[in-house]
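With one protein chain held back, the other chains of the complex are shown just where they sit.
After this line comes chain A, so read on.
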Amino acid sequence: MAPSLEEPEPVADVIENPLKSKPQLVAPEPEHCPGPEDPDPDIPLISARLSGIKHKILVLSGKGGVGKSTFTSMLGHAFAMREENNVGIMDTDICGPSIPKMMGVEAETIHVSGTGWSPVWVTDNLGVMSIQFMLPNRDDAVIWRGPKKNGLIKQFLKDVEWGDLDFLLVDTPPGTSDEHLSVNSFLKESGIDGAVMVTTPQEVALLDVRKEIDFCRKAGIKVLGLVENMSGFVCPNCTHKSQIFRATTGGGAALAKEMGIPFLGEVPLDPGLDVHATTARVSLSRSPTVRPVRHSRRLFVAWQNK
């Protein structure tokens, strides 16, 4: 039987039953870091399940809508272009999963065998796992508090049969909260290779990305580099280049320099990409959009060979 959320928790229960132990917070505590948490008893199981995966890469950004999922899909395709690579993409955005749509597998469901859940295979060597595959209706809202989200992420790591993978890309939701802490603590033992940060040029986005980099530092995750997305827009009519989200504070390049992390490149806005991303596979021959993806792939390959 396929795992499904066929009978979701009635929302009235979620709303009417506040947390059992009412949290007390009298004064704000601005200084926070992922503190020591009790190690989960399932971590050895997760490590065993993931032992066939060579590299685990997180795609992070404090800000929403900057293109984490777009970048993750394209990086997935870029890795999978080499037939000898097996690639998996895990979508940990529980409330707003985008990966299935971008990969054109929105209507698929997960199959379960005696040994675990099978990911949905987009191509022979590119598999995807997302909560979207478990929803009875496409538009169903997943109204879950943190602990339930953590539980599902744990299941994704513990029960999904990835098999032998060269790369597992983990797409994350915006913010620095439950999903991020859980992914980090569940994967700590089996090892995270690092995180790629995605941003857009304007300061209002950089502000949140700075927080995410701070999170990575505190959590001990290596930042592989920063990609600036939506950097400018070339008018298809007159080829005039406009800065839609102007980098008044220097954009991603300046932030990368300030934080001492590699800057992987700028991706311009490409109206054609939406069509590609949501209807079928991203065409990787389209040069300007793809350059930073290729670059980050190369950089990663170079880095792992060190």
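One rule holds in what follows: a contact is a pair of C-beta atoms (placed from the backbone, for glycine too) under 8 Å apart; a residue touches a chain by one contact, two chains touch by 3 or more; residues count from 1.
Going forward, contacts and distances are computed from a predicted model.
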* **Listed names "Ribosomal RNA-processing protein 41", "Proteasome subunit alpha type", "Cytosolic Fe-S cluster assembly factor CFD1" or "Ras-related protein Rab", with the criterion being the UniProt name of the chain not displayed** => "Cytosolic Fe-S cluster assembly factor CFD1"
* Structure fact -> Out of A:Phe71, A:Trp117 or A:Trp144, the sole contact with the unshown chain comes from A:Trp144
* Among A:Met90, A:Leu181, A:Leu224 or A:Val267, choose the residue that contacts the chain missing from this document, as touch is defined above. => A:Leu181
* Structure fact -> By the document's definition of touch, the residue of A:Gly76, A:Pro173 or A:Gly225 touching the omitted chain is A:Pro173
* **Footprint left on chain A by the chain that the document does not show** => 11, 14-16, 18-19, 21, 23-25, 28, 30-34, 62-66, 69, 94-96, 98, 101-102, 138-147, 149, 173-178, 180-181, 200, 202-205, 207-208, 210-215, 218-219, 233, 235-238, 240, 242-246, 248-249, 269, 271, 274-275, 277-278
